[in-house]
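My questions all concern the structure below.
One chain of protein is taken out of this complex; the other chains stay put.
For clarity, chains are labelled A, B, C, D and E in written order, and residue numbers in each chain start from 1.
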Amino acid sequence: MNPIQQLTKGFWKDNPIFVIGLGLCPALAVSSSLSNAVGMGIAATFVLIGSNMMISLLRHLVPSKIRIPVYIVIIATFVTIIDKMIAAYSPALSASLGIFIPLIVVNCIILGRAEAFANKNGVFDSLLDAIGMGIGFTIALCCIAFFRELLGEGKLFGHAMPFFSKDPALIMIMAPGGFIVFGLLIALKRLMASKGGN
Amino acid sequence: MQILTAVLVLGILGFVFGAVLSFASKKFEVKVDPKIEQTIELLPGANCGGCGYPGCAGFAEAVVNKGVATTLCPVMAAENRKKIEELLGLNKIDKPDMKPVVKAALVKCNGLDTDEYKKFEYMGVPNCQAAVLLQNGPWLCPHRCMGLGSCVAACPFDAIKIGPHHLPEVDEDKCVACGKCVLACPKQLIEMVDKEKTVHVKCNSTDRGAETRKVCKVGCIGCGLCVKVCAYDAIKVADNLARIEYEKCVGCGACVVKCPQKTIIMETRPDFKGRVAVIDEEACIGCTICFKVCKFSAVNGGTPKEKHSIIPGKCVGCGLCAEKCPKKCIKMIDKA
Amino acid sequence: MLEPKSFAGGLHPPEMKLTSDKAIKNLPLPDRVVLHVSQHIGAPAKPSHKITDKVSCGEVVAEAGGYVSAPIHATISGSVIAVGNFMHPFGVPSPAIVIERDPAVAEPPFTSENGLELSVAEIKKRIQDSGMVGLGGATFPTHVKLSPPDTKPIDTVILNGVECEPALTSDHRLMLEETDKVINGLQLIMKALNAKNGIIGVENNKPDAIKALDDKLKALPNITVQPLKVKYPQGGEKQLIYACLGREIPSGSLPMDVGVVVQNVASAAAIADAVNMKRPLLERIVTLAGNCVANPGNYRVRIGTTVCDFIEMTGGLKKDVPLKKVIMGGPMMGFALFDLHIPIIKGTSGVLCWDSEEAAQPHETSCLRCGSCIRACPMGLMPQKMKQLIDHRKWDKVDEIGMLDCIECGCCAYACPSALPLVQSFKLGKKNVMAERKKAPANKG
Amino acid sequence: MNDMLRMGSFLFIIAAVAGVLLGFTEMKTSPRILENRLKQLEQARAEVLPEAKKFNDIKSENPNEGLLYTAGFAENGDLAGIVVNVAPKGYAGPIEMVLGLKTDGSIAGVKILSQKETPGLGTKLADNVFLAPFKKLLQDKQKPVFKVKQDGGDVDGITAATISSRAFCVGVTEALGTFEKVREQLPTLTAPTALPAVPQSGDAK
Amino acid sequence: MNTTTAALNTPAHGLLVTSSPHIYSGLTAARVMWDVNIALVPALAMAIYNFGARAALVVLASVLGAVLAEFLIQKFLMHKPVCVSDGSAVVTGILLAFCVPAALPIWVAFVGGFIAIALGKQVYGGLGQNIFNPAHVARALLLGSWPVYMTTWLKPGAAMSTGAAITDAMTCATPLGIIKTAGRDAELVKQLSESGTSLVSYVFSQLQIGFSDLFWGINFSGSLGEMSKAALLLGGLYLLIRGHITWHGPVAMCATVFVGALIFGGTLEYAAFHLLTGGLIIGAFFMITDMVTSPMTGCGQLIFGFGCGALTLLIRMKGGYPEGVCYSILIMNSLVPLIDKFTMPRKFGQVKAKEAQA
Partner (left out) sequence: MGAELIAIFIVAIFIENVVLSQILGLCPFIGVSSKIDSATGMGFAVIFVLLLASVVTWSIQNFVLVPLQLEYLQTISFILIIASLVQFVEMVVRKTAPALYQSLGVFLPLITTNCAVLGISLINIKRGYNLVEAVANAAGAGIGFFFALLIMAGIRERLDICEIPESMKGAPIAFITAGLLATAFMGFSGLV
């Protein structure tokens, strides 16, 4: 697999959310607006890059029995760093993302990539993988957020959209809307994949 | 100072948990052979059951613990097989003849889909087995393929489709010979045959010829003409049914031409009209080998040094002479 | 008279018993009979004659193929003209002996004696020799049923005179016209089994038969007639025993496990002949009904007569009504034939010739989960769920919820508003479940 | 035992390194976070009590009760009014709001800090849709009755979010009650000289 | 083999061969569905009597949305035969329209009908496969999406044309809405208990109605088809007589609400009030009896009905919404697979077998 493929596989083909089905909680919880989605995506990508590289570096040193705690410590460190950074430089985003920033720690994508990829591959590959997955995560979040914000608030990035903003369907920005939009999007992705395959 | 407390607190937490976990891992250790896990990773993971074990995990366990041959898995890529054998230290053992035979499913029925050969129009559960339960299926021939696609449904690799005449067609590229369709067929019509083999008897009827003829236009009547025409002794008729012994069959197609019922077919060439041997007279040295090997007295000659020729009416196109000719001056040519 | 009893579940399809007032008519002997070697549950019989052999009526033409098997007798006198594969009513070409009648040979006479004076062993032997099988349709060899292991004493024999299948009236007529023979047969069975009590279960829609039996039974205190509620499948073995005695046969067990043997009334009458006269099973009463038939009624016909000969002998089909469906047996559990050149066998209780109106088939739609099938199921099963599991090939799960308890009575499919092919699915399910069960121990080992 | 020590020390090292990194981050970011929080607080206070420039937290003598109210002082050191935090129970949890009250007890401003009301309905409390008429009411009427119109008051409730609207009114009434309670001690307050301390944990209960 | 015997094996073509049984009850899914439609006619008549042409328009829009969704999805997404004619989409459309206010914008009703079928039914594979009652799925989603529209109740008789805006004068509160707000107002409760008037009579005095109005469904406001209990009971009775529903569910649900209200509310008046207001009757007779989304056995339906009743009362008395029928049925729908699992009918011969083993 060449570096480009390594990088881009996460964008759509092996999208961590739509295809692999990891990191679903933030995907649904903070996807009610596009700006939240982008913020969350950036935060997660940062953590992903940091932890993937670090774990890849340490992969020969860590005793396998305690590898999970070690990964978690590494991930948690990066999460706390980005948490504090956001709180310091973008308090509004920090307020709207709430506890979902610290919860990046337990985002399956990050631990999953650590266990499935960084643990077995070199630093450069792990970096590419992390960037790809991070971008894929952000893309997926934005997809969901696009529909939810547009239909639920009639806005995109906080700007009112004509037609949609008159009577938005509020349920879309609540929990049920998240579930339903997500379910339909995976189905759509599959439909597209099967059409493409044939 | 603050950093120091942070370092201490985290460090102590880390130490305590690390210690406790390593203690627990000893105390509550459950032995799982790492080889099994590694083997599972190398297996295809389709859980098709083609190996006869419950899923890939079960197969992995059998391979590691019971020394079951990896070749039992029909699906696995060759490089992975090598890796597993390396892992288990098997590559040192000499197994020269273990070259896996690549097989594919063959449906032994070529029945036509005309009203004449039908008992009734089937309505009901779209499943071959269910159809058999209703008056033994909608076809007059008791051996006829039900054509309702139970094998299609059973195939995990999407390698079978129902084609014309309600007969299943196997995509040999996709088929891995896992054998699921064999089990699914209530009429036992599916057999695993080498992919290279192209000549097949497309019938499974053991009824007497007269009975078969009444219910099928292309069923084997056990006439034995194919047996007579086969130069390689590769066809036997038993229970009114011709069967090809594939290890002997060279695919010359003589039987295909001879079969009065068109039951025997050449898969790759549906329009196969047969072949005939042609001797390049210039190159022929009259060694009489072709004359001797021909089982059908189709070679003129017999006197040494005399150039041979083929009697077209007698040659069945088996190609034995061409194979044996030391000068390679006999060519097999397709009949128009 | 006792109160009518019944069981849970079941339903009440239209009775369609238009031939219940048609007295049994004896048909002339057919010119030719086709005698299949497997007309019973168990091993097929072995043909003992070759082509051109002369046989006389009542002679054995195929020996029993084992203990759970029954011999086949020539039902007409003549010569064997073929031994080979002929279409069986089940749709499979299978071995049969074809006899062509020789009008010159007369039927041998049968002498009568009082069977009740014979020894138990002799009674059983005569029954076994007569090729007797359950004539209700299950065709289980009778002598096997009459020889339960010593550990399972039988206290009650129940005669099944329910005839709950719509359209069939042969048992009804038999009880009316040959009441004595039926009772005598029951007494013989009770003697063979050393059973104290006898019950004849009759559905309440045959008051004349109940009365006829009741009148004759006044002298026999240990035999009673039990009127039963008109409900399908009242004649199912398990349902009948539950209704008559309140005994529930445990799942997977046989009636003998609760001390009961059930026989059909037609079997009882035939047993009387077999024991008293040493007369083998040569003929049976078949109800012929349906819109297409010129003379519907109940006919005594030789076993082996082909359906077309049978219909022809009764007067044939109506000319102006096109035949759409021919059913051997009753409308609920009988099977449709694709060809009329198929012989009547020992278990054939009726032949229905339907026109397209009677044979109208509803269009299959999606399951509504309405629960009609559950309410209708006399076995307390969940047909809807079983169908779904079978469709998804989950044999272990369908086994768990009682696939093998299904008696294929057809109540669920009758009641289903979506016209799902439930019974066919269940036949498929049972077959696979049994195959899985056989496989299971091998996997464990 | 050896293994235990080895693993323990490995985790120790990893955790210690993490500690260093985190401590460092904390050092770098905490002043800014504090500043942000202060700004936010000040902003809120300034919004509801525009006249005041300096603030002084007044705590109860009972240490368990915490913050009572914040006194606001104008540039010249005169008392401009007080800021009261209230959290009435809304439709789906408390609605945290902050009110500025002038020295005469009239409402200078209201701000919703946090709430969990139904999106699009109760959340309109924080919108101008609701607040603009409310502010107009404060200007227009001398002594408005802080009840929803349905209940005979003067406040225009939000359609289909009566409970949230009512909770808002309850909050306003509560704040006014606090003002009445502390009215006497107001003249005794003096302006602080330094910036007020900011509570460590941002989420005051 | 000579010719005579050979003739025996010649097939006769054209005979119909199917598996047993060969007779059928004649009941079809389509007939069940159209019977439900017929049963809904009296309530529809009452809705039109109360709200005029507007009611018919809302029903029409909802049915149109439902049928269109069914048609489009079956035709273009599933590539299955279109079975709009079985009437199930029509039932869903009407039922949805019956639990929305008459003043609902027409396009919302249309969207509701559409999502009822699309999200409530077709995503699961169509008729018979869905978990939740499609009409209630749509209602809950509409209530979540456009709460203002869904709680603006048109006064009966205040005829409203298609495009006209709703004015305050045209709206009023529902009895359940009034009792909910009154119950939350501590002061009012205190006043009432001092003066000795019950909450129910307070509601009646506010709306100037009595129990008979509640029963016949006139002079107050509510969802389109929920108003006239008499009409709904008539329809329910029809379904009972036709054998399409059983008594278990409806009786269990109504009894639970009635008895529960009697115990926790204290008075017969209060209990009767809860029985006759809101969507209880339509829920009990038309929603929880939906074959697809209710348990299959009588015992299961009793449990189901009890759960629906209990949750309805809980939400009405303690919850945030004035009406709880829709949510309680949806919640109980989700429990149906579990109820079904634990109320499997007893197999014939099952217990005995266990005894025998023991």
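Criterion: a residue touches a chain if its C-beta (ideal position, glycine included) is under 8 Å from a C-beta of that chain, and two chains touch if they have at least 3 such contacts.
Remember, predicted model here, so these are calculated numbers, not experimental data.
S.K.: In the full assembly, spell out which visible chains the left-out chain is touching.
M.R.: A, B, C, D, E
S.K.: Could you tell me which of B:Gly14, B:Pro168, B:Gly253 or B:Gly301 touches the chain that is not displayed?
M.R.: B:Gly14
S.K.: Just name the one of A:Leu7, A:Met54 or A:Ala76 that touches the chain not displayed here.
M.R.: From the options A:Leu7, A:Met54 or A:Ala76, the contact with the absent chain belongs to A:Ala76.
S.K.: Quick one: which of A:Leu24, A:Val38 or A:Ala95 touches the chain that's been left out?
M.R.: With A:Leu24, A:Val38 or A:Ala95 as choices, the missing chain is touched by A:Leu24.
S.K.: Extract the touching residues of subunit E with respect to the undisplayed chain.
M.R.: 77-78, 119-120, 122-126, 129, 131-132, 137, 140-141, 144, 311, 314-315, 318-321, 324, 326-328, 330-331, 333-338, 340-341
S.K.: For the chain that got dropped from the picture, name the residues of subunit B it touches.
M.R.: 2, 5-6, 9-10, 13-14, 17, 20-21, 24-25, 27-30
S.K.: Which subunit D residues touch the hidden chain?
M.R.: 15, 18-19, 22, 25-26, 30, 91-92, 118, 163, 200-201, 203, 205
The definition used in the following text is that only the chains that are shown with their structure count from here on.
S.K.: Which chains sit in contact with both members of the pair subunit A and subunit C?
M.R.: Touches both subunit A and subunit C: B, E.
S.K.: More C-beta contacts across A-B or across C-E?
M.R.: Taking the two pairs in turn, the one with more contacts turns out to be C-E.
S.K.: Taking all protein C-alpha atoms shown, work out their mean, then name the chain whose own C-alpha mean is nearest to it.
M.R.: Central by C-alpha mean position: chain E.
S.K.: Averaged over CA atoms, how far is the centre of subunit B from the centre of subunit D? Could you give it in whole Å?
M.R.: Inter-chain centre distance comes to 78 Å.
S.K.: Roughly how far is subunit C from subunit D, centre to centre by C-alpha average, rounded to an integer in Å?
M.R.: 87
S.K.: Where in subunit A do residues touch two or more of the other chains?
M.R.: 65-66, 69, 73, 168, 170, 174
S.K.: Multi-chain contacts in subunit E: which residues touch at least two other chains?
M.R.: In subunit E, residues 1, 9, 11, 15-19, 147 touch at least two other chains, as defined above.
S.K.: Taking all chains into account, which pairs touch?
M.R.: A-B, A-D, A-E, B-C, B-D, B-E, C-E, D-E
S.K.: Across the complex, what residues on subunit B touch subunit C?
M.R.: 54, 119-120, 123-125, 127, 129-130, 133-137, 142, 207, 211
S.K.: Under the stated contact criterion, what part of subunit A meets subunit B in this complex?
M.R.: 65-66, 69, 73
S.K.: Which residues of subunit B touch subunit D in their complex?
M.R.: By the definition above, subunit B touches subunit D via 2-4, 6-19, 21-23, 26.
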